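Report on the following structure.
What you see is the complex with one protein chain gone and the rest in place.
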Amino acid sequence: MPIKLKNLTKKFGDYTAVNNITLSIEDSKITVLIGPSGCGKTTTLKMINGLIKRTEGNIFFNEISIDKINPIDLRRRIGYVIQEIGLFPHMNVYQNIAVVPKLLGWKENKIKNRINELLELVNLNPEENIFKYPKQLSGGQKQRVGVARALAADPEILLMDEPFGAIDPINREKLQDAFIDIQEKIKKTIVFVTHDIREAIKLGDSISVFNTGKIEQSGKTFEIIKKPKNKFVSNLIGNHAEINTLEFRKAENSIDKDFSAVKINASDTNLLKEQKNSYVIFLDDNNNFLGILSKEKISQLSTENYLNNLKTYFITPDSTLLDAAGIMLSKGINTVPVISAEKKVLGVIKYETIFQEE
Amino acid sequence: MNIFTYLLENPDYILEKTFQHIYIFLISWSFAVITGIISGIFITREKNKKIGRIILVIIGITQSVPSIAVIALFFLFMGIGFITAAFALFLYSLVPIVFNTASGLISVDGNVKEAALGMGMTKKDILFKIEIPMAMPSVFSGIRNSAVINIATATVAATIGAGGLGVIIFTGLSHFNASMIFAGAVPVSFLALSIDLILGFLEKKFTSEGLKISEEG
Partner (left out) sequence: MENFIKYITRNYEIIIKELLNHLSIIGIALPFAVIIGVSVGIIIAGKPKISKIIIYISGMFMTIPSPALFGIMIILLAPFNAGLGKPPAVIALIIYSLLPMIRNTVNAVNSLDHNIIEAAEGMGMKNYQILIKIRIPLALPLIMSGIRSSVVMGVGVATIGYYIAAGGLGYFIFAGLSRSRFEMILTGVILTAALGIFLNYFILKLEDIITPKGLKISGE
(Lines give C-alpha, C1' and ligand atoms only; values in the text may rest on other atoms or scores of the structure.)
Protein backbone atom coordinates (compact mmCIF):
# COMPACT_ATOMS: atom_id res chain seq x y z
CA MET A 1 0.00 0.00 0.00
CA PRO A 2 1.51 3.37 -0.98
CA ILE A 3 1.97 5.96 1.73
CA LYS A 4 2.09 9.70 1.22
CA LEU A 5 3.49 12.18 3.69
CA LYS A 6 2.31 15.68 2.93
CA ASN A 7 3.81 18.79 4.54
CA LEU A 8 4.36 16.74 7.66
CA THR A 9 5.62 18.67 10.70
CA LYS A 10 6.25 17.66 14.28
CA LYS A 11 7.08 20.08 17.04
CA PHE A 12 8.03 19.13 20.57
CA GLY A 13 7.44 22.40 22.38
CA ASP A 14 9.69 24.91 20.65
CA TYR A 15 11.79 22.24 19.03
CA THR A 16 10.88 21.26 15.48
CA ALA A 17 11.79 17.61 15.03
CA VAL A 18 10.28 17.21 11.58
CA ASN A 19 9.90 20.26 9.41
CA ASN A 20 7.39 20.27 6.58
CA ILE A 21 8.41 17.12 4.75
CA THR A 22 6.62 15.68 1.74
CA LEU A 23 7.42 12.18 0.61
CA SER A 24 5.79 9.44 -1.45
CA ILE A 25 6.54 5.94 -0.27
CA GLU A 26 6.27 3.52 -3.12
CA ASP A 27 4.14 0.41 -2.96
CA SER A 28 5.97 -2.92 -2.50
CA LYS A 29 9.40 -1.30 -2.21
CA ILE A 30 11.89 -0.60 0.54
CA THR A 31 12.21 3.09 1.32
CA VAL A 32 15.10 3.91 3.63
CA LEU A 33 15.09 6.98 5.84
CA ILE A 34 18.66 7.84 6.73
CA GLY A 35 20.41 10.61 8.56
CA PRO A 36 22.33 11.42 11.74
CA SER A 37 20.62 11.00 15.11
CA GLY A 38 18.14 13.73 15.85
CA CYS A 39 17.42 14.29 12.15
CA GLY A 40 13.76 13.35 12.48
CA LYS A 41 13.80 9.98 10.73
CA THR A 42 12.48 7.95 13.67
CA THR A 43 9.93 10.64 14.52
CA THR A 44 8.69 10.44 10.94
CA LEU A 45 8.44 6.66 11.16
CA LYS A 46 6.48 6.85 14.39
CA MET A 47 4.07 9.37 12.92
CA ILE A 48 3.21 6.84 10.24
CA ASN A 49 1.78 4.37 12.77
CA GLY A 50 0.48 7.12 15.01
CA LEU A 51 2.83 6.48 17.94
CA ILE A 52 3.66 10.17 17.64
CA LYS A 53 0.93 12.64 16.75
CA ARG A 54 1.80 15.04 13.97
CA THR A 55 1.61 18.78 14.53
CA GLU A 56 0.79 19.77 10.96
CA GLY A 57 0.37 18.20 7.54
CA ASN A 58 -1.13 14.86 6.77
CA ILE A 59 -0.41 11.20 6.09
CA PHE A 60 -2.32 9.19 3.49
CA PHE A 61 -2.63 5.45 3.10
CA ASN A 62 -4.07 4.65 -0.33
CA GLU A 63 -5.19 8.29 -0.48
CA ILE A 64 -7.07 7.90 2.82
CA SER A 65 -6.09 10.34 5.57
CA ILE A 66 -4.70 8.81 8.77
CA ASP A 67 -7.38 10.79 10.64
CA LYS A 68 -10.06 8.59 9.13
CA ILE A 69 -8.45 5.40 10.37
CA ASN A 70 -8.70 4.14 13.97
CA PRO A 71 -5.12 4.14 15.26
CA ILE A 72 -5.43 0.73 16.92
CA ASP A 73 -6.76 -0.84 13.71
CA LEU A 74 -4.11 0.94 11.71
CA ARG A 75 -1.29 -0.42 13.88
CA ARG A 76 -2.64 -3.94 13.66
CA ARG A 77 -2.37 -3.62 9.89
CA ILE A 78 1.20 -2.30 10.00
CA GLY A 79 4.10 -4.51 11.01
CA TYR A 80 6.51 -2.80 13.39
CA VAL A 81 10.07 -3.89 14.11
CA ILE A 82 12.40 -2.15 16.53
CA GLN A 83 15.77 -3.16 17.95
CA GLU A 84 15.86 -6.61 19.55
CA ILE A 85 14.54 -5.44 22.92
CA GLY A 86 11.07 -5.15 21.49
CA LEU A 87 10.40 -8.87 21.93
CA PHE A 88 8.23 -9.67 24.95
CA PRO A 89 10.50 -11.52 27.39
CA HIS A 90 7.66 -13.36 29.13
CA MET A 91 6.35 -14.86 25.92
CA ASN A 92 7.98 -17.61 23.90
CA VAL A 93 8.60 -17.35 20.18
CA TYR A 94 5.17 -18.72 19.35
CA GLN A 95 3.37 -16.34 21.71
CA ASN A 96 5.37 -13.36 20.52
CA ILE A 97 4.48 -13.96 16.90
CA ALA A 98 0.87 -14.77 17.76
CA VAL A 99 0.21 -11.41 19.44
CA VAL A 100 -1.37 -9.54 16.53
CA PRO A 101 -3.21 -12.56 15.03
CA LYS A 102 -4.72 -13.10 18.47
CA LEU A 103 -5.69 -9.44 18.76
CA LEU A 104 -7.39 -9.85 15.40
CA GLY A 105 -9.22 -12.92 16.67
CA TRP A 106 -7.71 -15.54 14.38
CA LYS A 107 -8.45 -19.21 15.04
CA GLU A 108 -5.71 -21.14 16.84
CA ASN A 109 -5.16 -23.46 13.90
CA LYS A 110 -4.71 -20.64 11.43
CA ILE A 111 -2.23 -18.99 13.80
CA LYS A 112 -0.26 -22.21 14.15
CA ASN A 113 0.06 -22.69 10.41
CA ARG A 114 0.96 -19.06 9.89
CA ILE A 115 3.70 -19.21 12.49
CA ASN A 116 5.30 -22.29 10.96
CA GLU A 117 5.18 -20.59 7.59
CA LEU A 118 6.77 -17.41 8.97
CA LEU A 119 9.54 -19.24 10.79
CA GLU A 120 10.40 -21.05 7.54
CA LEU A 121 10.40 -17.70 5.80
CA VAL A 122 12.87 -16.14 8.23
CA ASN A 123 14.88 -19.34 8.24
CA LEU A 124 14.37 -20.52 11.81
CA ASN A 125 13.61 -24.16 12.47
CA PRO A 126 10.10 -24.15 13.96
CA GLU A 127 10.48 -27.30 16.05
CA GLU A 128 13.70 -26.13 17.62
CA ASN A 129 12.69 -22.57 18.32
CA ILE A 130 8.99 -22.24 18.77
CA PHE A 131 9.00 -22.74 22.55
CA LYS A 132 12.16 -20.80 23.24
CA TYR A 133 12.04 -17.52 25.14
CA PRO A 134 13.79 -14.40 23.85
CA LYS A 135 16.57 -14.79 26.39
CA GLN A 136 17.41 -18.18 24.91
CA LEU A 137 17.93 -16.75 21.43
CA SER A 138 20.98 -15.11 19.89
CA GLY A 139 20.77 -11.50 18.72
CA GLY A 140 20.29 -12.57 15.12
CA GLN A 141 17.60 -15.08 16.00
CA LYS A 142 15.75 -12.48 18.05
CA GLN A 143 15.76 -10.17 15.07
CA ARG A 144 14.40 -12.89 12.80
CA VAL A 145 11.62 -13.50 15.30
CA GLY A 146 11.01 -9.74 15.38
CA VAL A 147 10.58 -9.72 11.60
CA ALA A 148 8.33 -12.79 11.72
CA ARG A 149 6.24 -11.14 14.41
CA ALA A 150 5.84 -7.99 12.36
CA LEU A 151 4.72 -10.05 9.37
CA ALA A 152 2.37 -12.23 11.40
CA ALA A 153 -0.95 -10.81 10.29
CA ASP A 154 0.29 -10.28 6.74
CA PRO A 155 0.34 -6.47 6.97
CA GLU A 156 0.72 -4.46 3.81
CA ILE A 157 3.20 -2.13 5.42
CA LEU A 158 6.28 -2.81 7.51
CA LEU A 159 7.96 -0.12 9.61
CA MET A 160 11.47 -0.95 10.72
CA ASP A 161 13.43 1.23 13.14
CA GLU A 162 17.12 0.34 13.01
CA PRO A 163 16.20 -3.33 13.29
CA PHE A 164 19.74 -4.60 12.83
CA GLY A 165 21.40 -1.86 14.87
CA ALA A 166 22.28 -3.98 17.90
CA ILE A 167 23.84 -6.83 15.93
CA ASP A 168 27.51 -7.39 15.19
CA PRO A 169 28.68 -6.50 11.65
CA ILE A 170 29.09 -10.06 10.38
CA ASN A 171 25.66 -11.21 11.47
CA ARG A 172 24.17 -7.93 10.34
CA GLU A 173 25.34 -8.64 6.78
CA LYS A 174 23.74 -12.07 6.96
CA LEU A 175 20.47 -10.70 8.27
CA GLN A 176 20.44 -8.07 5.55
CA ASP A 177 20.95 -10.75 2.91
CA ALA A 178 18.19 -12.83 4.43
CA PHE A 179 15.97 -9.77 4.58
CA ILE A 180 16.47 -9.05 0.87
CA ASP A 181 15.45 -12.63 0.11
CA ILE A 182 12.38 -12.30 2.29
CA GLN A 183 11.30 -9.04 0.68
CA GLU A 184 11.67 -10.58 -2.74
CA LYS A 185 9.03 -13.09 -1.70
CA ILE A 186 6.67 -10.89 0.30
CA LYS A 187 6.89 -7.58 -1.56
CA LYS A 188 5.70 -5.37 1.27
CA THR A 189 5.79 -1.62 1.43
CA ILE A 190 8.66 -1.13 3.84
CA VAL A 191 9.87 2.02 5.56
CA PHE A 192 13.28 1.35 7.01
CA VAL A 193 15.14 3.71 9.36
CA THR A 194 18.90 3.45 9.69
CA HIS A 195 21.96 5.59 10.20
CA ASP A 196 24.23 3.16 8.35
CA ILE A 197 24.75 4.26 4.74
CA ARG A 198 25.99 0.81 3.67
CA GLU A 199 22.78 -0.70 4.96
CA ALA A 200 20.73 1.99 3.23
CA ILE A 201 22.39 1.41 -0.12
CA LYS A 202 22.21 -2.35 0.21
CA LEU A 203 18.56 -2.56 1.21
CA GLY A 204 16.88 0.53 -0.12
CA ASP A 205 15.04 0.75 -3.41
CA SER A 206 14.73 4.42 -2.55
CA ILE A 207 16.52 6.54 0.01
CA SER A 208 15.45 9.72 1.75
CA VAL A 209 18.28 11.60 3.35
CA PHE A 210 17.20 13.45 6.48
CA ASN A 211 18.96 16.32 8.16
CA THR A 212 17.69 18.53 11.00
CA GLY A 213 14.07 17.62 10.39
CA LYS A 214 14.15 18.14 6.64
CA ILE A 215 14.66 15.89 3.65
CA GLU A 216 17.85 16.86 1.86
CA GLN A 217 17.22 14.53 -1.02
CA SER A 218 15.07 11.59 -1.84
CA GLY A 219 14.93 9.27 -4.82
CA LYS A 220 16.03 5.93 -6.19
CA THR A 221 19.07 4.63 -4.35
CA PHE A 222 21.14 4.66 -7.45
CA GLU A 223 20.14 8.18 -8.40
CA ILE A 224 21.18 9.42 -4.99
CA ILE A 225 24.58 7.81 -5.24
CA LYS A 226 25.01 9.05 -8.75
CA LYS A 227 23.83 12.58 -8.24
CA PRO A 228 24.06 13.73 -4.66
CA LYS A 229 22.20 16.99 -4.57
CA ASN A 230 24.45 18.78 -2.09
CA LYS A 231 27.48 18.56 0.14
CA PHE A 232 25.56 16.95 3.01
CA VAL A 233 24.34 14.07 0.89
CA SER A 234 27.66 13.48 -0.82
CA ASN A 235 29.45 13.50 2.53
CA LEU A 236 26.97 10.99 3.87
CA ILE A 237 27.36 8.70 0.88
CA GLY A 238 31.10 8.94 1.12
CA ASN A 239 33.58 8.56 -1.63
CA HIS A 240 31.43 7.11 -4.34
CA ALA A 241 32.17 9.97 -6.70
CA GLU A 242 33.85 7.72 -9.25
CA ILE A 243 30.47 6.18 -9.82
CA ASN A 244 29.87 8.95 -12.32
CA THR A 245 32.59 7.55 -14.54
CA LEU A 246 31.04 4.08 -14.49
CA GLU A 247 28.60 4.75 -17.22
CA PHE A 248 31.47 5.33 -19.61
CA ARG A 249 33.24 2.08 -18.77
CA LYS A 250 32.23 -1.06 -20.64
CA ALA A 251 31.75 -4.22 -18.67
CA GLU A 252 33.87 -6.30 -21.05
CA ASN A 253 36.98 -4.39 -19.99
CA SER A 254 36.52 -5.22 -16.32
CA ILE A 255 35.60 -8.89 -16.52
CA ASP A 256 37.04 -10.99 -13.74
CA LYS A 257 37.83 -14.54 -14.79
CA ASP A 258 38.09 -15.72 -11.24
CA PHE A 259 34.65 -17.20 -10.67
CA SER A 260 33.08 -20.49 -9.67
CA ALA A 261 30.78 -22.33 -12.04
CA VAL A 262 29.32 -25.83 -11.79
CA LYS A 263 26.88 -27.88 -13.80
CA ILE A 264 23.66 -28.10 -11.92
CA ASN A 265 23.21 -31.81 -12.51
CA ALA A 266 26.71 -32.57 -11.37
CA SER A 267 26.51 -30.37 -8.31
CA ASP A 268 26.70 -32.03 -4.96
CA THR A 269 27.26 -30.40 -1.64
CA ASN A 270 30.94 -31.29 -1.43
CA LEU A 271 31.74 -29.92 -4.81
CA LEU A 272 29.97 -26.70 -3.94
CA LYS A 273 31.78 -26.34 -0.67
CA GLU A 274 35.11 -26.47 -2.47
CA GLN A 275 34.29 -23.42 -4.58
CA LYS A 276 36.32 -20.56 -3.20
CA ASN A 277 34.20 -17.65 -4.37
CA SER A 278 31.26 -16.44 -2.36
CA TYR A 279 28.93 -16.85 -5.35
CA VAL A 280 28.52 -19.93 -7.52
CA ILE A 281 27.23 -19.82 -11.09
CA PHE A 282 25.11 -22.77 -12.23
CA LEU A 283 25.21 -24.10 -15.79
CA ASP A 284 23.09 -26.55 -17.70
CA ASP A 285 24.54 -29.59 -19.48
CA ASN A 286 25.52 -27.48 -22.48
CA ASN A 287 27.46 -25.05 -20.27
CA ASN A 288 24.77 -22.40 -20.76
CA PHE A 289 24.11 -19.93 -17.95
CA LEU A 290 21.21 -20.81 -15.65
CA GLY A 291 21.63 -18.53 -12.67
CA ILE A 292 23.69 -17.66 -9.62
CA LEU A 293 23.45 -18.39 -5.89
CA SER A 294 25.43 -17.23 -2.89
CA LYS A 295 27.31 -19.94 -1.05
CA GLU A 296 25.43 -19.03 2.08
CA LYS A 297 22.11 -19.57 0.34
CA ILE A 298 23.39 -22.86 -1.06
CA SER A 299 24.19 -24.09 2.40
CA GLN A 300 20.57 -23.57 3.41
CA LEU A 301 19.05 -25.38 0.45
CA SER A 302 18.84 -29.02 -0.51
CA THR A 303 20.15 -30.01 -3.96
CA GLU A 304 16.75 -30.34 -5.59
CA ASN A 305 15.84 -26.80 -4.60
CA TYR A 306 18.74 -25.04 -6.31
CA LEU A 307 16.93 -24.58 -9.56
CA ASN A 308 13.90 -22.85 -8.01
CA ASN A 309 16.02 -20.40 -6.10
CA LEU A 310 18.51 -19.38 -8.74
CA LYS A 311 18.94 -15.66 -9.27
CA THR A 312 18.91 -15.02 -12.96
CA TYR A 313 20.26 -11.49 -13.22
CA PHE A 314 23.26 -10.90 -15.44
CA ILE A 315 24.71 -8.29 -17.79
CA THR A 316 25.99 -8.49 -21.33
CA PRO A 317 29.57 -7.52 -22.32
CA ASP A 318 28.45 -4.30 -23.91
CA SER A 319 26.66 -3.13 -20.76
CA THR A 320 28.33 -0.47 -18.67
CA LEU A 321 29.72 -0.86 -15.17
CA LEU A 322 26.93 1.43 -14.10
CA ASP A 323 24.44 -1.28 -15.02
CA ALA A 324 26.42 -3.78 -12.99
CA ALA A 325 26.56 -1.43 -10.02
CA GLY A 326 22.82 -0.85 -10.31
CA ILE A 327 22.13 -4.56 -10.04
CA MET A 328 24.49 -4.97 -7.12
CA LEU A 329 22.99 -2.12 -5.18
CA SER A 330 19.38 -3.01 -5.81
CA LYS A 331 19.77 -6.75 -5.23
CA GLY A 332 22.28 -6.54 -2.42
CA ILE A 333 24.85 -8.81 -4.04
CA ASN A 334 28.53 -8.44 -4.80
CA THR A 335 28.94 -10.49 -7.98
CA VAL A 336 27.18 -10.07 -11.34
CA PRO A 337 27.79 -12.60 -14.13
CA VAL A 338 28.65 -11.36 -17.63
CA ILE A 339 26.91 -13.50 -20.22
CA SER A 340 27.44 -13.61 -23.98
CA ALA A 341 24.67 -13.65 -26.54
CA GLU A 342 25.17 -17.42 -26.76
CA LYS A 343 24.41 -17.73 -23.02
CA LYS A 344 27.98 -18.59 -22.22
CA VAL A 345 29.59 -17.23 -19.04
CA LEU A 346 32.38 -14.83 -19.92
CA GLY A 347 33.23 -13.93 -16.35
CA VAL A 348 31.91 -11.79 -13.54
CA ILE A 349 31.98 -8.22 -12.40
CA LYS A 350 32.85 -7.95 -8.73
CA TYR A 351 31.89 -5.27 -6.29
CA GLU A 352 35.53 -4.72 -5.37
CA THR A 353 36.37 -4.02 -9.01
CA ILE A 354 33.84 -1.22 -9.20
CA PHE A 355 34.24 0.27 -5.79
CA GLN A 356 37.95 -0.13 -5.40
CA GLU A 357 38.24 1.69 -2.14
CA GLU A 358 36.28 -1.09 -0.42
CA MET B 1 9.11 -29.38 82.83
CA ASN B 2 10.55 -29.13 79.38
CA ILE B 3 10.05 -26.80 76.47
CA PHE B 4 7.26 -28.86 74.92
CA THR B 5 5.13 -29.11 78.06
CA TYR B 6 2.80 -26.21 77.33
CA LEU B 7 2.45 -27.21 73.72
CA LEU B 8 1.46 -30.74 74.66
CA GLU B 9 -0.83 -29.85 77.50
CA ASN B 10 -2.87 -27.12 75.81
CA PRO B 11 -3.40 -28.20 72.21
CA ASP B 12 -6.98 -26.88 72.03
CA TYR B 13 -6.07 -23.43 73.28
CA ILE B 14 -3.11 -23.19 70.94
CA LEU B 15 -5.23 -24.33 68.03
CA GLU B 16 -7.86 -21.74 68.89
CA LYS B 17 -5.24 -18.98 68.99
CA THR B 18 -3.71 -20.25 65.75
CA PHE B 19 -7.05 -19.96 64.01
CA GLN B 20 -7.47 -16.45 65.39
CA HIS B 21 -4.03 -15.64 64.04
CA ILE B 22 -4.86 -17.03 60.62
CA TYR B 23 -8.15 -15.17 60.67
CA ILE B 24 -6.70 -11.73 61.32
CA PHE B 25 -3.88 -12.43 58.89
CA LEU B 26 -6.20 -13.49 56.07
CA ILE B 27 -8.55 -10.57 56.53
CA SER B 28 -5.93 -7.85 56.78
CA TRP B 29 -3.56 -9.35 54.24
CA SER B 30 -6.02 -10.24 51.50
CA PHE B 31 -7.45 -6.74 51.58
CA ALA B 32 -3.89 -5.47 51.42
CA VAL B 33 -3.12 -7.63 48.38
CA ILE B 34 -6.17 -6.44 46.48
CA THR B 35 -5.83 -2.79 47.47
CA GLY B 36 -2.06 -2.88 47.07
CA ILE B 37 -2.03 -4.24 43.54
CA ILE B 38 -4.79 -1.92 42.41
CA SER B 39 -3.08 1.13 43.89
CA GLY B 40 0.26 0.00 42.48
CA ILE B 41 -1.33 -0.07 39.04
CA PHE B 42 -3.16 3.19 39.61
CA ILE B 43 -0.15 5.24 40.64
CA THR B 44 1.93 4.06 37.69
CA ARG B 45 -0.60 5.09 35.01
CA GLU B 46 0.61 7.90 32.82
CA LYS B 47 -2.10 10.35 33.95
CA ASN B 48 -1.41 9.73 37.66
CA LYS B 49 2.37 10.07 37.44
CA LYS B 50 2.53 13.13 39.69
CA ILE B 51 0.45 11.71 42.53
CA GLY B 52 2.24 8.44 42.01
CA ARG B 53 5.62 9.93 42.67
CA ILE B 54 4.43 11.56 45.88
CA ILE B 55 2.78 8.34 47.07
CA LEU B 56 5.91 6.34 46.35
CA VAL B 57 8.00 8.76 48.40
CA ILE B 58 5.57 8.50 51.30
CA ILE B 59 5.56 4.73 51.02
CA GLY B 60 9.34 4.65 50.90
CA ILE B 61 9.42 6.60 54.16
CA THR B 62 6.75 4.42 55.76
CA GLN B 63 8.82 1.35 55.05
CA SER B 64 11.33 2.48 57.63
CA VAL B 65 8.72 3.04 60.35
CA PRO B 66 8.64 0.11 62.80
CA SER B 67 5.43 -1.90 62.82
CA ILE B 68 4.92 -1.32 66.54
CA ALA B 69 4.77 2.43 65.92
CA VAL B 70 2.00 1.95 63.38
CA ILE B 71 0.10 -0.36 65.68
CA ALA B 72 0.40 1.98 68.63
CA LEU B 73 -0.60 4.94 66.49
CA PHE B 74 -3.83 3.25 65.46
CA PHE B 75 -4.52 2.40 69.07
CA LEU B 76 -4.36 6.12 69.79
CA PHE B 77 -7.03 6.84 67.19
CA MET B 78 -9.23 3.80 67.38
CA GLY B 79 -8.72 2.30 70.82
CA ILE B 80 -8.15 -1.31 71.65
CA GLY B 81 -9.79 -4.11 69.65
CA PHE B 82 -9.76 -6.49 66.76
CA ILE B 83 -10.72 -3.88 64.18
CA THR B 84 -7.92 -1.54 65.20
CA ALA B 85 -5.42 -4.36 64.98
CA ALA B 86 -6.74 -5.61 61.65
CA PHE B 87 -6.70 -2.12 60.21
CA ALA B 88 -3.15 -1.42 61.39
CA LEU B 89 -2.01 -4.77 59.97
CA PHE B 90 -3.80 -4.06 56.71
CA LEU B 91 -2.05 -0.73 56.29
CA TYR B 92 1.32 -2.06 57.33
CA SER B 93 1.22 -4.97 54.90
CA LEU B 94 -0.09 -2.73 52.14
CA VAL B 95 3.21 -0.88 51.91
CA PRO B 96 5.46 -3.58 50.40
CA ILE B 97 2.75 -4.64 47.96
CA VAL B 98 2.15 -1.16 46.58
CA PHE B 99 5.86 -0.50 46.46
CA ASN B 100 6.76 -3.73 44.66
CA THR B 101 3.82 -3.63 42.28
CA ALA B 102 4.67 -0.07 41.30
CA SER B 103 8.38 -0.68 40.93
CA GLY B 104 7.73 -3.85 38.94
CA LEU B 105 5.47 -1.96 36.57
CA ILE B 106 7.81 1.00 36.31
CA SER B 107 10.74 -1.21 35.40
CA VAL B 108 9.00 -2.69 32.36
CA ASP B 109 11.22 -1.66 29.45
CA GLY B 110 9.85 1.33 27.55
CA ASN B 111 10.84 -0.28 24.25
CA VAL B 112 8.72 -3.30 25.04
CA LYS B 113 5.72 -1.09 25.78
CA GLU B 114 6.30 0.87 22.62
CA ALA B 115 6.54 -2.29 20.54
CA ALA B 116 3.24 -3.40 22.03
CA LEU B 117 1.62 -0.07 21.27
CA GLY B 118 3.06 -0.10 17.78
CA MET B 119 1.58 -3.54 17.18
CA GLY B 120 -1.86 -2.21 17.90
CA MET B 121 -2.41 -3.17 21.51
CA THR B 122 -4.80 -0.99 23.49
CA LYS B 123 -3.72 0.43 26.86
CA LYS B 124 -5.75 -2.32 28.52
CA ASP B 125 -4.07 -5.01 26.40
CA ILE B 126 -0.66 -3.62 27.32
CA LEU B 127 -1.49 -3.59 31.03
CA PHE B 128 -2.86 -7.12 31.19
CA LYS B 129 -0.77 -8.87 28.56
CA ILE B 130 2.56 -7.11 28.91
CA GLU B 131 3.02 -5.01 32.04
CA ILE B 132 1.40 -7.20 34.69
CA PRO B 133 2.90 -10.48 33.48
CA MET B 134 6.32 -8.83 33.32
CA ALA B 135 5.95 -7.29 36.79
CA MET B 136 4.83 -10.62 38.25
CA PRO B 137 8.12 -11.55 39.97
CA SER B 138 8.26 -8.17 41.70
CA VAL B 139 4.56 -8.25 42.64
CA PHE B 140 4.97 -11.69 44.14
CA SER B 141 8.03 -10.73 46.10
CA GLY B 142 5.97 -7.88 47.57
CA ILE B 143 3.08 -10.21 48.39
CA ARG B 144 5.35 -12.79 50.02
CA ASN B 145 7.22 -10.21 51.99
CA SER B 146 3.99 -8.68 53.13
CA ALA B 147 2.59 -12.06 54.24
CA VAL B 148 5.63 -12.88 56.38
CA ILE B 149 5.68 -9.39 57.88
CA ASN B 150 1.94 -9.54 58.54
CA ILE B 151 2.11 -12.85 60.38
CA ALA B 152 5.03 -11.68 62.52
CA THR B 153 3.50 -8.28 63.21
CA ALA B 154 0.17 -9.83 64.15
CA THR B 155 2.00 -11.23 67.17
CA VAL B 156 2.88 -7.75 68.37
CA ALA B 157 -0.63 -6.58 67.55
CA ALA B 158 -1.81 -8.89 70.31
CA THR B 159 -0.94 -6.01 72.62
CA ILE B 160 -3.82 -3.97 71.18
CA GLY B 161 -6.40 -6.73 71.00
CA ALA B 162 -5.59 -8.66 67.85
CA GLY B 163 -5.79 -11.93 69.74
CA GLY B 164 -3.94 -14.81 68.13
CA LEU B 165 -0.70 -16.48 69.05
CA GLY B 166 0.83 -13.22 70.26
CA VAL B 167 -1.34 -13.53 73.35
CA ILE B 168 0.40 -16.77 74.32
CA ILE B 169 3.84 -15.38 73.57
CA PHE B 170 3.37 -12.15 75.53
CA THR B 171 1.86 -13.98 78.48
CA GLY B 172 4.79 -16.37 78.41
CA LEU B 173 7.22 -13.49 78.13
CA SER B 174 5.83 -11.65 81.15
CA HIS B 175 6.03 -14.86 83.21
CA PHE B 176 9.38 -15.88 81.74
CA ASN B 177 7.73 -19.15 80.82
CA ALA B 178 9.87 -20.66 78.05
CA SER B 179 7.54 -23.48 77.30
CA MET B 180 4.67 -21.07 76.76
CA ILE B 181 6.73 -18.73 74.53
CA PHE B 182 7.82 -21.72 72.53
CA ALA B 183 4.26 -22.99 72.19
CA GLY B 184 3.25 -19.61 70.72
CA ALA B 185 6.28 -19.13 68.52
CA VAL B 186 6.34 -22.50 66.78
CA PRO B 187 2.93 -22.15 65.12
CA VAL B 188 3.75 -18.56 64.09
CA SER B 189 6.93 -19.64 62.32
CA PHE B 190 5.17 -22.64 60.88
CA LEU B 191 2.39 -20.42 59.56
CA ALA B 192 4.79 -17.94 58.01
CA LEU B 193 6.86 -20.67 56.37
CA SER B 194 3.86 -22.50 54.97
CA ILE B 195 2.23 -19.36 53.59
CA ASP B 196 5.55 -18.46 51.99
CA LEU B 197 5.79 -21.95 50.54
CA ILE B 198 2.30 -21.76 49.08
CA LEU B 199 2.97 -18.33 47.64
CA GLY B 200 6.27 -19.54 46.21
CA PHE B 201 4.38 -22.29 44.48
CA LEU B 202 1.82 -19.83 43.11
CA GLU B 203 4.60 -17.52 42.00
CA LYS B 204 6.11 -20.32 39.95
CA LYS B 205 2.76 -21.00 38.40
CA PHE B 206 1.98 -17.42 37.49
CA THR B 207 5.41 -16.27 36.38
CA SER B 208 6.51 -16.90 32.82
CA GLU B 209 9.51 -19.19 32.30
CA GLY B 210 10.93 -16.54 30.01
CA LEU B 211 11.50 -14.17 32.93
CA LYS B 212 13.39 -16.72 35.00
CA ILE B 213 15.96 -17.81 32.44
CA SER B 214 19.26 -16.04 32.68
CA GLU B 215 20.61 -14.42 29.56
CA GLU B 216 22.51 -16.68 27.20
CA GLY B 217 26.18 -16.10 26.39
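Labels for the chains are A and B, by order of writing; each one numbers its residues from 1.
In this text, contacts are C-beta pairs under 8 Å (C-beta built on N, C-alpha and C of every residue); 3 or more make two chains touch, one makes a residue touch a chain.
A quick note: this is a predicted structure, and the numbers were derived from the prediction, not measured.
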item: For the chain not depicted, the shown chains it touches; value: B
item: Omitted-chain contact residue, chosen from B:18, B:39 or B:67; value: B:67
item: For chain B, the residues touching the chain missing from this view; value: 61, 63-69, 72-73, 75-76, 148, 151-152, 155-156, 159-160, 165-166, 169-170, 172-174, 176, 178, 181-182, 184-185, 188-189, 192-193, 196
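Here, only the chains that are shown with their structure count from here on.
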item: Residues of chain B that touch chain A when the two form their complex; value: 109, 111-112, 114-122, 125, 129-130, 133-134, 136, 208-211, 213-217
item: Interfacial residue positions of chain A with respect to chain B in the complex; value: 46, 49, 51, 72-78, 80, 82-83, 85-92, 99-100, 103, 133-138, 149, 159
